[in-house]
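Sharing a structure, written as structure tokens. Questions coming.
With one protein chain withheld, the remaining protein chains of the complex are depicted in position.
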Amino acid sequence: MRSHTVYLTMNVPARMDFVNITRDVEKVVAASGVKEGLCLVNAMHITASVFINDDEPGLHEDYDRWLEELAPHEPISRYKHNRTGEDNGDAHLKRKVMGREVVVTVTGGKHDFGPWEQIFYGEFDGRRKKRVLVKIIGE
Amino acid sequence: MRSHTVYLTMNVPARMDFVNITRDVEKVVAASGVKEGLCLVNAMHITASVFINDDEPGLHEDYDRWLEELAPHEPISRYKHNRTGEDNGDAHLKRKVMGREVVVTVTGGKHDFGPWEQIFYGEFDGRRKKRVLVKIIGE
Partner (left out) sequence: MRSHTVYLTMNVPARMDFVNITRDVEKVVAASGVKEGLCLVNAMHITASVFINDDEPGLHEDYDRWLEELAPHEPISRYKHNRTGEDNGDAHLKRKVMGREVVVTVTGGKHDFGPWEQIFYGEFDGRRKKRVLVKIIGE
């Protein structure tokens, strides 16, 4: 069994944004030498997500608005978590909706994606460095 | 290490519905010859889900109503994604709530499920063919 682990560094200038990391993950798969296996991609921070959906700007605006309705950033006092001095209570909830991780296949040395599947990093408390973990196991 | 990959074809006549695919996935596990491993089951389309819950019709009606409250299908103009000519903006949000994938164990050559766990395909933009990927790795 082979395994291969890489950390991607993210640095999103906005508080909330989505970044397509499909190419970065594909490079890790190619470098791993794994032909058949599974690949885990997860946010290592608890106010960020990794998820799969479409790379379409209108959809990302829909996600923004929807997440803000489900878990508004303001008022800050809305969240007991913010009593710790943080202002990211909403980000912990938004990340639950969008998810922490995806598990994707490696088949014939490549991702085995449907026609529109793209891997995104979802940032909900940005303006600082965070990491994404990519780990592949297989043969 | 063994690996085994199968694609299930789904064709749901309604816009939104849930289909129990547990037996289909069990057949893939049996055919794989894997005794100990992990099994990924994911929707290959971004307006569909794979998730685990109870096969109880009342619960599925509850999911229907709840998802429609969280992300109404209409008005179509509610979603910027629909400016592309699609009418499935809501389906991209519903799929986030219900999830893209499940990872389940293979133990002693079988799924190792709790008493009520059943695997479902969740369709949010049906009336066309879509695929579900099942991949097993192990020994």
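Per-chain numbering from 1; labels A and B assigned in written order.
Everything below uses one rule, namely that a residue touches a chain if its C-beta (ideal position, glycine included) is under 8 Å from a C-beta of that chain, and two chains touch if they have at least 3 such contacts.
This one's a predicted model, so the numbers in the text were calculated from it and none came from an experiment.
J.: Looking at the whole complex, which of B:21, B:48, B:71 or B:102 touches the chain that is not displayed?
T.: Counting the whole complex, the residue in contact with the absent chain is B:102.
J.: Consider the whole complex, including the chain that is not shown, and state which of A:12, A:28 or A:71 touches that chain.
T.: Result: among the candidates, A:71 touches the missing chain.
J.: For review purposes, identify every residue of chain A that touches the missing chain, sorted by number.
T.: Answer for chain A: residues 1, 3, 5, 38, 40, 42-46, 70-71, 79-84, 89, 92-93, 95-97, 99-101, 103, 130-131, 133, 135, 137 touch the chain left out.
J.: Mind listing the chain B residues that contact the chain we can't see here?
T.: Missing-chain contacts on chain B: residues 1, 36-38, 51-54, 56-59, 61-63, 66, 70, 97-99, 102-105, 107, 112-117, 137-139.
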